[in-house]
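Of the protein chains in this complex, all but one are displayed in their positions.
So that you can tell them apart, the chains are marked A and B in the order they are listed, and the count of residues begins at 1 in each.
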Amino acid sequence: MLSTLIWMPMLGALIVGFLPGNLTASRLRFIALAIASLILLITIGLLSQFDLTASGLQFQESLPWIPHLGLNYQLGIDGLSLPLLALSSLLTWIAIYGSHEVERSRIYYALILFVNAAVAGAFVSQNLLLFVIFYELELIPLYLLINIWGGPKRGYAATKFLIYTALSGVLILAAFLGMTWLSNSTSFDYEAIITQGLPLREQLILLTMLLVGFGIKIPLVPLHTWLPDAYTEASPPVAILLGGVLAKLGTYGLIRFGLGLFPETWGIVAPGLAIIGTISVLYGALSAIAQKDIKRMVAYSSIGHMGYILLGGAAANSLSLVGTISQMVAHGLILALLFHLVGVIESKVGTRELDILNGLLNPIRGLPLITSLLILAGMASAGIPGLVGFISEFIVFQGSFPVFPLQTILCVVGTGLTAVYFVILLNRTCFGKLDNYQAYYPKVTSQERLPALVLAAIIFILGVQPNWLVRWSETTSTTLIAAVTINQQVAINPPPSTDN
Amino acid sequence: MTTATATKLPPSQHEFAEVIHRLEAGGAMLPDTPENLMQIIGIYKAYAVPMDFYWRDLLYIAERVFLNPLPFFKYFLPKEYLELHNHYAGDDADLRIWQKGEATAHPELLAFMEKGETFKMPKLLHHLWHDRVNMEFAEACMQAMLWHGRDMGWGKFDAYLDTPEYKAAADRAIKAYFKGNPLMLGLYKLFPEMFIEQVRQLSYYSNLGLFWEVMAPVFFEMSDLYDSGGIKSVPDAMNFLVNGIFAVAGRPIYHHVYIGGEMYEIIPKSCGFTWLYEAALPYVEAVFYRTAPFRGTKSYNAQVKQIPDEQKDFHYGILYADVFPVGTAGIPPTLLMQDMLHFLPPYLVDYYRQHCRGEDDALIQLGITFQRSMYCVTSAVIQALRGALLYPLDDPNPKHLQANRDFFEKQIDRFRRPEARLRDIQSQNYR
Partner (left out) sequence: MADIVDIAVTADNFKTLVAAVQAAGLVDTLKSPGPFTVFAPTDEAFAQLPPGTIHTLLQNIPQLARILTYHVVPGKLMAADIAKLDSLTSVEGSPIRVSTADGFEVKNATVLAPDIEADNGVIHVINRVILMG
């Protein structure tokens, strides 16, 4: 079943790319949407068949591929990757639905489906080399997606994105190679890698390379400088994919390969990670407050909210890890909603400048539903109870406070700052008086409304019934943490030495 | 017979020179296009139907409800007032302005009062659901006149309200109204000025009611003439208004109250108050130009004097309004716009469907049309004043023409400020 999730979108991309005939943009969108719906259905099937109580990987598939390279086609899914896979399928569907009248639609939809395939492959790979292959596969399509369909500064933004992410790929590959060779394992299979035996210094070097590599992807401050431009210049559907899905590759990699493969040394780097997470939160929030472009504000908000994920990962207890995984999903949903709404506002009003936007809540000549949902998205991002943002942030804080109290408190302050810039955004954009001179905006179509309503509904439902979000990852986080605690204890209380 | 006056004087140097020249040629501030004409006539008719309710209810409140301390049913117009004969329509009119119409309430108004926007319900339910004519707008206009009353430089009505004769007449009426009510009479002894002030407000109710009693048939007649081809251009419409203003200028303004079957003259007709000086001109000044600051989604900074210190500098009337519905009474006329929405002639409904967001924002579109039409009315007032106080447009004496021009320029100067919509209405794209 997992392979289908990789090969179906790839096949779909080929179909969309090479289907003969002079198909219109809307027809191509329909085909792509059909494929995305199929993917979504399979994902839902996967969710329904997932065993919540089993620890360890499920739906495993294993095929030898190039054994003498150590590359095996190993797939498997657990409570860490399943929610992210579901998020990816949903957001791909949303991104395709939200694209309309795109130029060069063939290649556009083909690239999106290809990215979906690569991301799915990365999430389910249980072989390090396979992971890197899928990780690198999504690079060029995203570069093209930003560069061809983006805003005025797209060339600059896309190139910066490419360079940064390529560098991250190189670092990750180097780390993986180091891990495999130094631990003398026969293949790159996840299960085969044991780093516990390695000297501490080597472990730390490898882990740091992983951290920097994935840190560029997440991104973490100070490796984040590619993000504001890339998110702002990308068209809204691409930005949804970038922020909602691709960023999660970074955090997923960090937990899966960082925490998962370096249980001994994770405890050593954790305080530093917690600090970096806190810095990200505060930096993202403070930068967002200073922005005058609403899309850029949302981009910085994304940086801020990724910091919570890192805090939860650093704390490394089962509650905080559940919070981390939930925040990955929540952040993806909320960011997708925000980018979509900001995209609609830009396309109707024609500007993204905070100084110019005003009074859009006007029921007759404004965008009442879109701005209402923007208020909801802002509330969700700021962690207002009743919406999913609160759930994930609260679990992260609850889990991290015993381990890193100061950093947690600072992150809570960051949540408060989120409210600050969202109030600024909403106050300027939604409230106030719409001016007669400017207010001849086209109507919002139901095609533009539907993705927003779907996302808002999910955000609300998961906020009110958080169990539906959290239960997937509970068993897995306990499993992941078990290895860390034992090894930490071993490291702290080494078994009595036998020499005497 | 008349030579074009524009050639006698050199061109004006005013910012709105084009408008000045148009006025000097006998036109209006609104450009003369068929689209403008259709819009304003349609909206006049849509305005006149609720106005028919307003003037009747205003008189009902001024004359019958009077000082009722708990006037819960003041908007429930009794049959007597629905059938009150308009003095300017019907067979027994003083001066029959509306040729084809009846003197009693307009049939469309009666149909709306039955059903509202929803369906036929008991009147109380319609009232509570606010599915009725928005009388609050009329009261807000009255309050604007009351509040700006003294400062306007037109007429003697407001000054009369402070005279001993007025106080004596009011005193008689108050005592008669509360005869046998020791509580209210006691309160009156304690706070006489409060009751007298209420009576002053009621006098303004009467003033506005008598003013609108005239305007409704005028607008109905204009709509009829347009339908039959009698009005072919915006200047035609304006001239009809000018003639109407003069024809009714001498109509008396009074305040009679009916208490216990007897009539008490708070302001008798013998005071000599005229429709033109004591009602129309104060109304235009108070409601078209001044009113009160926009309440709602906008806050004002007192330190930078965003609200003028002098009432005469207020610029919040319909001629300056940003016509977005904000739900409050007064200007911008949200409530009136909603009323007018119910009575639009079919050609206007079609017209609005074709522009902007179609039916969804017909409310704003018709509000802007209403603004255009009020500029036409103001032009008629300006031309009428010019006719009354200055010289004919084709006067051979250049000094007289210059006096006319100075008058026009001084009037148009009031529209130079950025909030004024004179600039916007010159273009057809302002919707």
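Rule of thumb we're sticking to: contacts are C-beta pairs under 8 Å (C-beta built on N, C-alpha and C of every residue); 3 or more make two chains touch, one makes a residue touch a chain.
The structure presented is a predicted model; accordingly, all values stated were derived computationally and were not measured.
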Displayed partners of the chain not shown (whole complex): B
Across the whole complex, the chain not displayed is touched by chain B residues 94-95, 154, 156, 242-243, 246-252, 269-274, 277, 281, 385, 388-391, 399-400, 403
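The rule we apply is simple: only the chains that are shown with their structure count from here on.
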Expressed in whole Å, how far the mean CA point of chain A lies from that of chain B is 61
Contact footprint of chain B on chain A as seen in their complex: 359, 362, 364-365, 431-436, 439-440, 443
Which residues of chain B touch chain A once you look at their complex with the stated criterion? 296-298, 322-325, 356-357, 360-361, 363-364, 368, 424, 430-431
